[in-house]
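In this view, the complex is presented without one of its protein chains, the others remaining in place.
Entry: subunit A
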Amino acid sequence: MEVLVFDVWGDFGHFRKFYTTTSPLTFSIPPPTAVFGIIGAILGIDKKDYLKIINAETTKVAIEIVKPVKKIRFTINYIDTKVSFSRIKNRTPIRTEFLKDAHYRLYINLNEENLFRELKDRIKERKTYYTVSLGLANLIANFKYIGQYQVEPLDASNYVNTVISSENIENIEMVEGKRYFKEKMPVDIDENRVVKSYKDIVMELQGKPIEGSFKNVFKVEDKVISFLT
């Protein structure tokens, strides 16, 4: 199997935690469901259709944190939709949490060969159909092709460079100075926008490797990665 490796980054990002509305918090990484959207945007597949083609069954996603996760909060003015949805009568200030200087490396495999090739070509040429953003439309993102590499399955590994689902962790060796974090996030969604699977994802928030014993991991060049889907 081969993976396409590319970076996405931006000044700000916001991947809303699903259990917050009036005080929106953000996940520390783009959930795989958001990565499906980024791929769909680059390929130019319509919002209504992309999840039929790009989903956990057809797409493998691994996420590496490149720059330490930083979160800041500032207030943005939402439209108050309580009275009227179409006519703006009021605004409501909402204190929102954002990712600052977010930068991730994505390892992607699409089982549809033509689509995979097209995705690679587009990323290499920095062409995108819809603008790529980090969670919200106005948080525009940049992206850069890193390479296409052969993936080698490993029986086990004592470290992993990407975030990892807790089901693939046998043990973690806690190292001082590292910032470990675990949170549950959606990893698969159907075309009706019903989440099909949520997983506990463990990460090191500064982008450092996690040591311990891990299964279902793969070697890509000098890195060990774990797919979330």
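Note that a contact is a pair of C-beta atoms (placed from the backbone, for glycine too) under 8 Å apart; a residue touches a chain by one contact, two chains touch by 3 or more; residues count from 1.
The rule is simple: contacts and distances are computed from a predicted model.
Hidden from the displayed complex is a chain whose UniProt protein name, among "Crispr-associated protein, family", "Ferredoxin", "Copper resistance system multicopper oxidase" or "Indolepyruvate oxidoreductase subunit beta", is "Crispr-associated protein, family".
Of the listed positions A:Asp80, A:Glu118 or A:Glu211, the one in contact with the omitted chain in the full complex is A:Asp80. Touch with the chain that is not drawn comes from one residue among A:Val35, A:Ala62 or A:Val202, which is A:Val202. Within the entire complex, the positions of subunit A that touch the omitted partner chain are 16-23, 25, 28, 70-73, 78-82, 85, 95, 97, 171-172, 174, 176, 179-184, 186, 192-200, 202, 205.
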